[in-house]
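All protein chains but one are shown in place.
In order of appearance the chains are A, B, C and D, and numbering begins at 1 in each one.
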Amino acid sequence: MRDYIDVVGSSTVFAFSTVVAERFGKSSVFRTPKIESTGSGGGLKLFCQGVGMKFPDIANSSRRIKASELDLCQQNGVHEVIEILIGFDGIVLAQSKLGVNVELTRRELYLALAKRVPNPDGSKTTIENPYKTWHDITPSLPKIKINVFGPPPTSGTRDAFSELVLDYGCHTFEWLAQMSQPQSAVKRDVKDKKALINKQKRLCRMLREDGAYIDAGENDNLIVQKLNANPDALGLLGFSFLDQNRDRIKSAKIDGFLPSFRSISSGDYPISRPLYMYVKKAHIGMIPGVEAFIREFVSNKASGESGYLLRKGMIPLPKSQRQAIEQRMNALRPNGH
Amino acid sequence: MNRNLAKRKRAERRFRFYGIGAILFGFACLLILFSDIIGKGHGAFFQTQIQLQVRFNAQQLQITDPTSKTQLDNANYDAVIENALLRDNGALLDAELPALEKRHLLSLVSTGAVYSLKTVLKNAPETLNQTVSIWLTADDDVDNYVKSIGRDGQGFSGRLSLQQQKWVERWVENGQVRQTFNTTFFTEGDSREPEQAGIRSALMGSLYMLLVTIGLSFPIGISAAVYLEEYAPRNRLTDFIEVNINNLAAVPSIIFGLLGLAIFIGFFDMPRSIPLVGGLVLTLMTLPTIIISSRAAIKAVPSSIRDAAFGLGASKMQVVLHHVVPLAMPGMLTGAIIGFAQALGETAPLLMIGMVAFIVDVPADLLDPSSALPVQIFLWADSPERAFIERTSAAIMVLLAFLITMNGLAVWLRHRLGRGQ
Amino acid sequence: MNSNSGYNRLFDPMAETGQPLDFAQHGLGQRTVGNPFSEKAKMSVRNLNVYYDDKQAIHDVSLDINRNEVMAMIGPSGCGKSTFLRCLNRMNDTIDNCKVEGEVTLDEKNIYHRKQDVVPLRARVGIVFQKPNPFPKSIYENVAYGPKIHGLVSRRAQLDEIVEDSLRKASLWDEVKDRLFSPGTDLSGGQQQRLCIARTIAVSPEVILMDEPCSALDPIATARIEELMAELSQNFTIAIVTHSMQQAARVSTRTAYFHMGRLIEVNDTRRVFTNPEHELTEAYITGRFG
Amino acid sequence: MNSNSGYNRLFDPMAETGQPLDFAQHGLGQRTVGNPFSEKAKMSVRNLNVYYDDKQAIHDVSLDINRNEVMAMIGPSGCGKSTFLRCLNRMNDTIDNCKVEGEVTLDEKNIYHRKQDVVPLRARVGIVFQKPNPFPKSIYENVAYGPKIHGLVSRRAQLDEIVEDSLRKASLWDEVKDRLFSPGTDLSGGQQQRLCIARTIAVSPEVILMDEPCSALDPIATARIEELMAELSQNFTIAIVTHSMQQAARVSTRTAYFHMGRLIEVNDTRRVFTNPEHELTEAYITGRFG
């Protein structure tokens, strides 16, 4: 017997989902949903275990669901899954307030953090990352050691970072970008092609393992504190942590933009990722309040441009997009029998 | 001989000094940790409140009958608060506020303030359409700001705009701001608004879990220890079992979570996130500690006592229950104290069975979803809101208080039992 | 050396305690010496071998202990007296490395039989250990423990009575009556020994095994315990290990002499001390030994 | 009652062991009886009061123990003999609830002085406890322990020698020489007692306190220990608690009689047994007591 909504998934979305759940619990006749922070992958895995009261109704994810995960859902009888884009999360490169201001480009970040980088002599080969200080990469940058605290590979933040920064930075090198084009692998069978692409990606996205990038665990507050203790270090954080700790840390300009609600929402600030919510259609109308909860989530009050989630650091969708979703939700009726 | 003696005396003094040093070291660590925690967390026990003149305008509230429960539930308190805030700042404001600033002004009061208005109106329906002076809970940003003002003259402005800071400063000057004891922290469940967050549900969750754990692991642990020490024959197999139990203590706690997930949730089909499962997992985890220490304690009971009892014709059960267990009880309790202390602070296995969750409602029984104190600490420590930092430490203090009470009981018991010897 | 003179001295009841013991009064000498084998043996031991690990401590001992007799066991230290005694109520079961072979019967039932329940056995065959081992409980609890577990009493008053009676018999009552509830382990050595005696007789076992029960006692207390034994032997059977030949002579009807784990000789006490059959026995009782 | 006849019997060296002890040979009787007070007291006790919690166990005892004498302490069980003995090397310090008042001097130095170090004191004043308490170590280790901690030996061979010598003196060597490395706790009661004696004499203390050292020993072993005492007393001072008056008579030069925590009488042994000054003493030695 279950009379509450069961939500699992991303720890990033957890921070927002819980706010909605709490308000929802207080203002509706339904019980407050239970929200588990399992990480996007773990959540979707649980979510796709099946239909029924034993299984979660909603999965949060800080990335889009994968085909393999959808397959799993299908296999287990979860046929209809509703995807809802709820907003964006910015990823910032922060440093202690005492540190020297840095302005970086994604290319520089790539050069600073990738395991193998293009040979500086201009030949089309890669070498083990030789850069010790930022200054080594671009002479205008300060002469401080490259030291970046960041989350471990299990984290969605890290995923987004490699995709949005490393990949991008990597592809600013023409020859590297070309290599990763599928065309370059013509006339090979699919498996080979895949392998090649994979190799390319690994080339671009592999992080240094020599201590310049420091796995600092999943706890962003810890990173904030560590930055505070190490004025020379940079750290990868969720935007909301920057928002709450502006007296201690500041963010580096990336590609000329500082992260802010506006710059992230408009897409000027380059490192941000979409946040999703996946709902089992079969549970709507069966578990009390599922529909109402989603409605609350996408409402103007919550996710609108001045909604309460904004204050929690979630970057809202553009108005048009959000309204489209709201309409889609309104069209949703419990599939009554 | 004399030189030798002097040397031995020095060794003796040194030895004693090491003993004192060791204890002092332990104490110093405890002291440092405690002062660290208390220093960070004491602030959470106080909550900033703002005094406002609230007019319960029936029209704004959209109610007609202040005694009707449904009407009270659905009334629009936000409008009343907004009105009060605007009027309160009337002197500052020449013109109509732009929408953004209005929102800023509104955000100075906790979103939970509406509930206090509801309570006031419910308790005194006659105040409808009257103006009452009410202390409302401030937003966590204001709380942070006001609390940090005291220390260095300048507050942590964090997320407050200049305008907002000015408003708050004016309240401070007018004496419209006060710090009260934060009862919410003890009476409420989790919340994402720091000023409304409490540890009640986590505390109850921990309590339920611990009840299960104590109720199972202590009797099972000492029974197993008694069996292995007093009944089991000595052979390779029992050696193997002994070694394995010792070995269980080194199994990372998360693996116990995996085991619990497989057995209780997978096989027995129990729901996720419930204290019963948590307690069972922690039982499995604390068993080795209790068994090992109980065995050590049983081993330490001199065999002449057993002889004496056997010689009088006591049966094995009587020897065990009348002599061995009472004499070994202090040692068994020590194991239990340490085991439960560990269980009380453990997060990793709970991760596997879904207890790392946002749960607001206070669990009513063993089958209600709940979190636990260490989980609450873990979650708050990972929350972006600044005010959660002190709440994290405060929650740790509560956990420690819980621990100390529990240990206190056990220590008292141990002391009582130890005196009989 | 004249062993007869040794005997005379040994049989002088004043020899150690200096207190005259009236044989007739205690009915000791006459009764049992008069008809030593008239009744069936209370306990009988056949071909007993006891090993500690590989070391054999008792070699092929066969011995009968008759009803209502006091059997004394003497022999040099380390010869296996305690080991033998412990076999009589299977206390050796509690020693891990101890292995017992042979047959021991109590009222014709083999106590080493597979199905024998040791609990009633030990209630029937009580033991006082060589080293006093009071429970770390109060004096009262020490004595009351046996009656309690055997359900000998139903009311507290009865229990009080048994405790007082047992302590009196062990002549400890006067010394401890004011502090019945202080720990038994706080007593002096001799007091502990008497406490252990009181504890054992409190359950009125049919056979009482005593391992040097007077070793820590002064002559007066010893005399009292000897009186107690005389009294008890009217209804019960007693086996006592002692290293005092005077004591053996005073209290026992028959005496067994052990030497290096072997039973050398067992006979009427008077006979053993006056006219030992074996030269080892003679050597021991005349002190020529070793 | 004729106490004289009692005395005669008591002073017959054959009385208990049945073994002739030659006074002259051991130089026991003559030397000490000849000049009992010629030397200064080795230890002297003044106004000693000992309390266990509120209960007073020793009442105002003053007593001298002379150099090279064997002082026997007798008295009924529980009268405070062990307590008194333990005061002489401050072993009472280890009992939590025990409080000692008064003065005890060793070679004229108060051992209860605030600055007195108990470690050398106890090395000089050794003790054999009433209940044998071997360490749960091998027999060898038990004896070697003292010499080792006091650094009396530098080589293993020396240590072996001391161990063998001490065990021989305690007449345990023959019984244990094949199993020196098996645990001391596996020995029989009497063997343990002798082990504890060997352990104590291995460090050659100046004063040896023995609390019923022969209680678990057969007459032959007792005789050997008594010989040992005689031998030791030539160089050392011995205080022995015993409940056997024969033993006191045989081995001691002076005897102290304790009663309910009070020192009733102390005198030349012969005198105490033939012509006691106090009626309590007389009552005790003639067995009329109580």
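Operating definition for what follows: a residue touches a chain if its C-beta (ideal position, glycine included) is under 8 Å from a C-beta of that chain, and two chains touch if they have at least 3 such contacts.
Note that in this section contacts and distances are computed from a predicted model.
A chain of this complex does not appear here, and its UniProt-recorded name among "Na+/H+ antiporter subunit G", "phosphoenolpyruvate--glycerone phosphotransferase", "Nitrogenase protein alpha chain" or "Phosphate transport system permease protein" is "Phosphate transport system permease protein".
Remark: the absent chain touches shown chains A, B, C, D in the intact complex.
Within the whole complex, the absent chain has one touching residue among A:17, A:40 or A:244, and that is A:40. In the complete assembly, the contact with the undisplayed chain comes from A:162, out of A:32, A:162 or A:244. Panel shows chain D; residues 89, 91, 94, 96, 118-124, 126-127, 129, 131, 133-137, 145-146, 149-150, 183, 185, 196, 199-200, 203, 205 of it touch the chain omitted from the view. Mapped onto chain C, the footprint of the missing chain covers residues 117, 119, 131, 150-151. Although one chain is not displayed, its contacts with chain A can still be listed: residues 1-3, 29-30, 38-42, 45, 50-54, 66, 68, 77, 115, 152-155, 159, 162-163, 194, 198, 201-202, 204-207, 209, 211, 214-219, 222, 225-226, 229-230, 233, 282-283, 285-288, 334, 336-337.
The rule is simple: only the chains that are shown with their structure count from here on.
Look past chain A and you find the other chains held together by touch in one piece.
Of all chain pairs in this entry, the one linked by the most C-beta contacts is C-D. Separating the centre of chain A from that of chain C, both taken as means of CA atoms, is a distance of 86 Å.
Multi-chain contact residues of chain C (touching two or more other chains): 131.
The part of chain D that touches chain B in the complex is made up of residues 117, 119-120, 149-151.
By the touch criterion given at the top, residues 2, 4, 6, 8, 11, 14-15, 17-19, 21-23, 25, 31-32, 34-38, 54, 218-222, 238, 240-241, 243-247, 306, 308, 311-313 of chain A touch chain B in their complex.
Looking at the complex, you find that chain B touches chain A at residues 99, 103, 107, 111, 156-159, 191-193, 269, 271-273, 354, 356-361, 369, 379, 381-386, 389.
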